[in-house]
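Every protein chain but one is kept in place in this view of the complex.
For subunit A:
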Amino acid sequence: MKKRLLILEDGTVFQGEAFGSEQSSQGEVVFTTGMTGYQETITDPSFYGQIVTFTYPLIGNYGINSDDFETIAPVIRGVVVRELTKIPSNFRSEITLDEYLKTHNIPGIEGIDTRKLTRIIRSKGAVRAMLTAAGEEVNVEEIVKQLNETPYLKNHVKEVSTKMPFPSPGRGKRVVLMDFGMKNGILRELNNRHCDVLVVPYNTPAEKIMSFRPEGILLSNGPGNPADVTEAIETIKELIGKVPMFGICLGHQLIALACGAKSYKLPFGHRGGNHPVKNLQTGVVEITSQNHGYVIDENSLEGTDLEITHVSLNDGTIEGLKHKKHPVFSVQFHPEASPGPEDSNYLFDEFIALMERAGEEIAYAKA
């Protein structure tokens, strides 16, 4: 196997072996603590622009199958593992992780001390990094300099959102799903509940959305800083109060911003499948799947119509909000799971129920 380097902006260099694409790649290096679900993680559009480190050391154990993709074209910049499993074993496995990454031109590095890397990320926060081309000799100093000069990415959403609207038909509630970098899991959960879904680009105007006569709007997850997605914030402002709305992850942040709250970047984000979240309405803790670098600032809620419904048990940050006047609610975590625990799956049922109630009210008002 060819050698490859992972170079961090602080000058730390890890030497490992290359797999996946032979090309070099640059991005923000993050870690996820999930022990299963690498296929879903790698294909999660929220990782746009990021190099993902798996803290679990054996990755690739069960190969890649054709069912568990979260998007068709993965957008991560690289994969970092302690050990890549060469011969996977699972009845659904079709190709190896290595083959998959080669096909999608994503570089990977294995054999490095991923725990050391994780500890660096934990203490330094967002770290820009480069995976060098396989077997290539490089000038480390130059790369470090280059990394430090690279501005952080913007316009993530534009890169990963669908360019054209597309339907995912059903015979139930009509839902417009605004795609900011949607995971397939969200669509799957809506379709499982018979929703008639129309997925639209992130910049679809409010008027256009309303023209589809949705019974509910779902704002998807997505990558990057919510404050960068200004068009969508404006759109959401217009839509609030018109139809029931459910926001997930970036969608949650956008609702908050549309209501006047502020977001900030966490030191090293929440990524993994073991994050406890307290549901303040029931008092019960749900173990959730999370993948976010930004959160809504609790102090900025003052004066808005938002109230907190969920908080992180670990650091107390906001994990869920609800509008005091309108049928709008949102969560920072991923109720669609995949990967991760499905404790919060009921939120999709609540969304359906919310749409039903709203429908009844409209019918009542008309009568």
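As a convention for this text, a contact is a pair of C-beta atoms (placed from the backbone, for glycine too) under 8 Å apart; a residue touches a chain by one contact, two chains touch by 3 or more; residues count from 1.
The definition used in the following text is that contacts and distances are computed from a predicted model.
Student: One chain of this complex is missing from the view, so tell me which of "Carbamoyl phosphate synthase large chain", "ABC transporter", "Succinate dehydrogenase" or "Anti-sigma F factor" is its UniProt name.
Tutor: Hidden chain, UniProt protein name: "Carbamoyl phosphate synthase large chain".
Student: Using the touch definition from the top, which of A:21, A:46, A:118 or A:204 touches the missing chain?
Tutor: Touches the omitted chain: A:118.
Student: For a quick check of understanding: of A:34, A:201 or A:293, which residue touches the chain that isn't displayed?
Tutor: A:34
Student: Go through subunit A and note every residue touching the omitted chain.
Tutor: 14, 31, 33-37, 39-40, 55-58, 61-62, 65, 67-68, 82-83, 85-92, 112-116, 118-119, 122, 272-276, 278, 283-285, 287, 313-314, 337-343
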